[in-house]
Each structure stands twice: as structure tokens, then as C-alpha cells.
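Only one protein chain is missing from this complex, and each of the others stays in its spot.
Letters A, B and C mark the chains in the order given here, with residues in each chain numbered from 1 onward.
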Amino acid sequence: MNVRLDTTVGSLKLTNPVLAASGTFGYGLDLLEFCPPESLGGVVTKGLSPRPRRGNPTPRIVETAAGMINAIGLQNIGVEAFCREALPQLRVRGAVVVVNVFGERMEEYLEVIDRCEAEDGLAGYELNVSCPNVTAGGMEFGHDPVPLERLTAICRAATRRPLWVKLSPNAPDLVATARAAVAGGADALTLINTVRAMAIDADTRRPILANGFGGLSGPAVKPIALRMVWEVHKAVPAVPLVGIGGIETGRDVVEFVLAGASAVQVGTAIFRDPAAPLRIVAELETFCDDHKVARVAELTGGLQWR
Amino acid sequence: MNVRLDTTVGSLKLTNPVLAASGTFGYGLDLLEFCPPESLGGVVTKGLSPRPRRGNPTPRIVETAAGMINAIGLQNIGVEAFCREALPQLRVRGAVVVVNVFGERMEEYLEVIDRCEAEDGLAGYELNVSCPNVTAGGMEFGHDPVPLERLTAICRAATRRPLWVKLSPNAPDLVATARAAVAGGADALTLINTVRAMAIDADTRRPILANGFGGLSGPAVKPIALRMVWEVHKAVPAVPLVGIGGIETGRDVVEFVLAGASAVQVGTAIFRDPAAPLRIVAELETFCDDHKVARVAELTGGLQWR
Amino acid sequence: MIARRDLAVRVAARTDLSPTCFRVILETVDEVAAVPGQFGMLTCGVGFDPLLRRALSIAGVVRREGVTCVEMMVKEIGRGTTLLRHASVGSRLRLLAPLGNGFTLTAVEGTRLGLIVGGIGLPPVLFAAEQLAARKVGFDLYVGAASGAELLEVERCGKAAAAVGGELVLTTDDGSAGEHGFVTDALQRRLDGGCAYGRLLACGPNPMLAALTRLARDRALAAELSLEEPMACGVGVCLGCVVELEDGRYVASCKEGPVFSVDRLAERWWP
Partner (left out) sequence: MIARRDLAVRVAARTDLSPTCFRVILETVDEVAAVPGQFGMLTCGVGFDPLLRRALSIAGVVRREGVTCVEMMVKEIGRGTTLLRHASVGSRLRLLAPLGNGFTLTAVEGTRLGLIVGGIGLPPVLFAAEQLAARKVGFDLYVGAASGAELLEVERCGKAAAAVGGELVLTTDDGSAGEHGFVTDALQRRLDGGCAYGRLLACGPNPMLAALTRLARDRALAAELSLEEPMACGVGVCLGCVVELEDGRYVASCKEGPVFSVDRLAERWWP
């Protein structure tokens, strides 16, 4: 027996539920020999802003116990360069591409979407309203339901493509932000972005990251991410969720799916293993076959509370 | 040269800044041959309620990447048994004892404190308003500034001993709860308690813990704890802080102290190494000597923002 | 209680016992006074993942020429035990031991003891068997496993039982060796046939222990079970490993156990 891995996130059909996460897979074309983008459920681009961004000074990353903190600061080539240089190749390959959208102001989110609307071969948008590493934009939209709903609504009006909103684990009230994004017209919610964190160098008595703070990712945060996916799923059961945070194995995917995710994203694991997303798809397939699961999609939200 | 390790948390004098954390060191007398309580800065008792509590059904613990989730549910022998059986021995040994106080209702916190007020040889109280593993009490006081201030004020009125409030990393607004506790009369703030988290068994499709959710502790949460200590220190710089979360080494202690802590607590590390708090004191001493630190206390809040 | 210590140990040897199980000999200069049923908490990695030590029963302790060898038998089931299987001979670990209580090894007037093992439940029971043999206390030894290949240390088991004229009864779930069926079925047949045991001592998977509990309760037999609960600390401070007693209390199985008398256990404790 062979499990059917195909699934849907709202109206978006995916051949399998494993996507590469924003900021951990470049623009989808850097690891072709390890993980061709078309072999995944989809790829989420590095956060794109209207114009190129330099990002933060260095050091930008630091390893922690079973995790890492990053403060890249959304360095990216800008939406124009993406559409001209990366997108055509992704299109030829048949990859499902979700653009991670970032702006310092609401209009900047719109600028990115507007530029992308001129292009074919894009599957949808993921609004990054939860980056802990930039001073303007990002978190301020993600932490307060009122501007979040407005931002989502404005973006909703600009596109008919699937619109995902990526939630922040640092928001005061996660469920309230989830509801606000849905009220604004989001088709799905991605969670979680990185957890605000800090590392200190005891010798120099300074923060290790040039930015001071950063975002924690990797296996360390998995138990927190899983809890948040389940909480949001209980609160808004009809809303498709994309789970993310510390996923390293096919079994991890099953856990997120049981907690309510329709699809998942793999981030930091790619840094340890450039073939991680593809390996995870294979592990997921084996797990499902061993457990006589006919369709991955039937597992979504299947957690049996004790 | 030998560093002076003695320090103060508000009016409370400690011979060194390393305490054993609540719930990870029993009532201070279980690990005498590894870690005599009088050799530490102090010991915080397992959370005590007016009457004995059974705690949650099992499984109560599960290991995660560089961390663990627990849902013990505040099983304890009750304040009466503690005062009769454990306290006299702690007193004879000269241990600095902080009672971790828990109640399902405000009056229960008072009951515990009142019973302890009848006893000599107690250094102070730590209000546990942040346990993620009980349905009543705990988090509901810790998440909302209004009841938290009231609870703190009521307890403040009941004792002249040092009163610490242990903050929850799950609170919607950490700094607001910190200010509320201070407004209510807290002498110091302990942070962080465990982070709400979840683990799922992909085979059985159920949460691994009988309680469903639990609290994440250990090295995995250290970068989050450190960030929170620094945030609270910046917000209320005059308030003494007791740092906790994933501390495993003397160097970790220095990091928490630089972020603003006057003392620290060691929890999960004790499960890996029953002598952990004592080893950490020794490592702290060596670090300070190597770095020509004359007094540990002078490091508090010494982080130089870049 | 016998003095526990956090021992610096060295992996002195490792031998395969079956497709899934292996023996580890841990060497230390310290003396270790352990009784059958006690266990140790062993580190199995160097970083913070896995975070916690693993609980392992002590299968035997030998001291000679200033060196103590602690024997453990391990089934590879997850991350910790896999690390242990691949730890190179010579690696340095830490073992917090001995911990917990032990089996009651005294003779019961006019009867033999019944020792019952399921799978990797062997170490504490074999340790008990060898000590009983040395003390000339009679017993029969029942050892069950999934298959013949998974029966561990059959010769040694036979030798211990033979030393006191006891029987070694082997069973396998698949019938590939010994009697076909569960080890508790073999015990029941002997009991039905008139065999009388003054006390049962057992260790094995929970379903086996549950079956045994029913058997012992039905016939009012004294029985001691070594239980296996997930443990974080092994020394009574985390309260993660509790077992529910008949009076409703939760007690730490690492301190009041891991060996419990069946009549103390809450009935609903059994799955």
C-alpha cells in the first residue's frame, strides 16, 4: 500500500505537505542537487521587500542548545530581482512558490504583492508580520490584532491568490492575532516564526549578536510550536494551518499534522542537512505506510485529546 | 585573588548567588551527599499548598531536544508536613530556605504564608503564579496584572519577610506582570517558570503527557529566559531579579547576572547531575577569578548593549 | 539505604546478547554495593541532547583487584540506548548508583520462589537468581521472550536455577523456542499443576506485569514487581516517575520502588 501524500492548504493543492521555510532555502535554487524545489510540496522564498535590503551587521547567528538564534535582518535581493532572476527558473522547474512578503509599512507589503501579481507561476503569498529582527515592520503588525487585520485586508484586496499570514510566537495573544488574520481574509496561517531570544558573551559582557536580540529556531522550539499549532487549531478549526518550528523528521511532520497542520515547513533542519526536506518527505511516506495511513490529509487535527 | 560570591536579593543576604529551583530539589534534603542545602545561596522548596496535593496522573514528564516537559501538577506534602518534617532539619543545617507558595485561590496563598509565619528560619516566600500544569490557580494570577497585583498586595500584608513573585514566560505581557508584582509590593521577581509546551506520540495520536500540556525547561529555553530577564531588567532596573531557565554552568550564571539577575536558580540541571548547583558555584568562582571580578554582585546588569 | 554515588565509569566491554539487546560492563575504582532490583542512572551522550540520563537495572556487580565491574543489559529502543550501543569501549560515562530498593531475597518456609522475566526484564531478576543460588534459596526461573533469538543468557539462567535444583522454563511468543505462548501462561500451567511459590519476583513489560498481577491477586500470592516508569532524576526530586498506590497516593518509583509488592499497587495502575 502506498500513502497518498497530496494535500491542500485551503484552495492550494500540494503534491506533498512539506515546504522549505522562508529564509532557510534562499530563493529555491541554491540546493538543486540536494533538494530540487519541484520535489517538495513547495518553497517559501526568503522574505522579499520592494527594494533590496542589506540586513543587519554581523555576527548574525549563534548556536544554542538544540537551536540557533538568528538576526539576519531580512537581507534580500528585492522583489524585482527575484521576479527577473529566480522566478523564471522556478517556473520552468514547476516548483510551487510561495512569496514571503515583508515591508516596513503597509504600502510596502502591497508593493511586493503588486509586483508579483504581474507574474505567472506563483502559488501564493505569506505575509511575514513576525520577524523579530527588524526595527520597523514585522513584529508591530504581528503583535496587535487591529493593524494585523487591516494589513491582511489590504493585501487580500490586492490578490486572488492564496494569502497566508505567518504568526509570531511572541505575540501577546496568539489566538487573537490568528482571528484577526482570518478576519482580514487570510486563507491560511503559518506558525511559528522564531521566538525572541538572546545570547550573551560572558567574556566581553556584550550580546553575541550585533543586533542584540534575535529569533530562536530549531528542535529546541518544537514543543512550543506544536502547542501553538494545537491552540490555534482548537480556536479556529476551519482555518488551514501550516506548521513550522524545529521539524527534523517525518515523524515530526506527523505530530504537527495531528496537532492541526495541513502542511509544514522545514527551516533550520536544512542547515544541518541540505537534503532535509526531501528526506523528510521520504520518512513521512514510510511512517504512513507502516501505520496504514491512506492519505496524509486525513491525519490533520487527528490528535485525540486524552 | 578570590572573588566574593556573597550577594543580596533586596534585603536578603546570600553567601552565593546560586539557589536550587522549586520542584527540582524536593524539600532541600534529598541530595545531602551531593549538594548540602547550606552550601548553596539558598533552596526554594517544591511548591507548597495548604493541604497535600496528589498532582497529575502519569506520564508526567517527557524529554525533548535539550529540554524536558513536565506536568507534575504540584504534587506536594502540604505546608504543615513541610514545617514539621523538613523545616527543622533545614534550620539545623543553616540553609537559606525560600518557600514556593501555591494556591488555587488567593486565600490559599495566604494560608500557606500564615502557617509559615509561625516558624523561624525561613528566609522568604516565592509566589508561584505561573505553573502551567494546574487548572485552577497558577497561571490565572500570573497572566493578568490586575489579580496579580492584588494577590501580591494581600501576601505582602501578611508578612515582613522577603516576598518574591515568580513570573510566567507565557504571560501576554511580561513587563506588565512584572510591574504589577512590584506595585503589589514584591521585593524581587523570579523568572522564568516553564514555557507552555506539548509533545505528541505519533503512534498513538495522543499527547504524551496525561495532562496534555506541560512546561518546557532546560537548556532549550535558556535563550528565551535570558532575553526575558534583560527585558524586565530594562523595564524595572531597580527591582532585584532572580534568573532561571536552563542554567547548567557557572558561565550561564554570569550571563544571567549580566542580563540583570542578582541571583539565579538551577532546576533541570539537577536531574542530569545531582551536584549541579554546587558544581556551578565552583565554576562561577573560577570564572570570576579568571576574569578578575572582585565581587559577583558588581556584574548585575553589567551587559553592555552594543 | 546503601550509599549511592555519582560514579565515574568507563565502558570496559560491550557484547551483543541478541539482535536487539547487548551487555555493557562499566568499570569504576569505587566500590558499589548494589542489591538485585536496584538500578543506576547512566549518562549516554555528551551534549544536552539527549538531556537526561537513562535508568538501567543492575545485572550484577563484581569487584576484583581494586576495580568494580557493574553489569548492565540493554535493549536498543531509542536515542539513549542507541548511543550506548555505539559508545566506544573506553568511553567515560557517569553512573548514579545504586538507586531504589530491591527484591526481597529471603526464603519462604517450605516453598520455592518463582522468578519471572519478560524480555529485557532479565537483568534485575538474573541478578536476584544468582544471589539466591549463592545463598541456596530455591527457585524456579521463568524466562519469556518474543522469539528464541531474543532469549537472553539462557545458559547462565540454567546454571543459576540448576544450582538450587530449580527449573528453568523458557517461553516464546512465536513458539520458536521453549514453550509456545506468554511466560505468564507457563507460570499459570505450573500453578494449576500444583506448584506453590512462597513469593514471585518479576520484571518485564507492563502487559506481562499486569497479567501477573491478576494471577497473583486471584491466588493471593505474594509478588514483587520491578516497574519501569519514565524517569528524569532517579533520586526522588522531580516526581516524574510516580506510581499510584492502592490508597490513592502517588509515590516516586525511583525511591519507593522500582520494586513494589503487588498488593500495594492501585488496581487502575494496570493498563
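Methods note: a contact is a pair of C-beta atoms (placed from the backbone, for glycine too) under 8 Å apart; a residue touches a chain by one contact, two chains touch by 3 or more.
Quantities reported herein were computed from a predicted structural model and do not represent experimental measurements.
**Q** Where the complex has a chain not shown, which of A:G26, A:P147, A:P172 or A:G185 is the residue touching it?
**A** A:G26
**Q** Would you indicate which residue among A:G67, A:G142 or A:G260 is in contact with the undisplayed chain?
**A** Considering the complete complex, A:G67 is the one touching the chain left out.
**Q** What subunit A residues would touch the chain not displayed?
**A** Looking at subunit A, the ones touching the missing chain are residues 23-26, 30-31, 33-34, 46, 54-55, 57-68, 70, 72, 75, 218-220, 248, 268, 270-275.
**Q** In the complete complex, the non-displayed chain touches which residues of subunit C?
**A** 45-50, 79, 83, 88, 90
**Q** Touching the missing chain, which residues of subunit B?
**A** Here the touching residues of subunit B are 65-66, 219.
Operating definition for what follows: only the chains that are shown with their structure count from here on.
**Q** Using the contact definition from the top, classify how the chains connect: line, ring, star, complete or other.
**A** Graph shape, chains as nodes and touching pairs as edges: complete.
**Q** What chain lies farthest away from subunit C once each centre is taken as the mean of the Cα atoms?
**A** The most remote chain is A.
**Q** For subunit A and subunit B, what's the span in angstrom between their mean Cα positions?
**A** 34
**Q** Residues of subunit B touching 2+ other chains?
**A** 64-67, 218-220
**Q** Scan subunit C for residues touching two or more other chains and write them down.
**A** Within subunit C, residues 47-49 contact more than one other chain.
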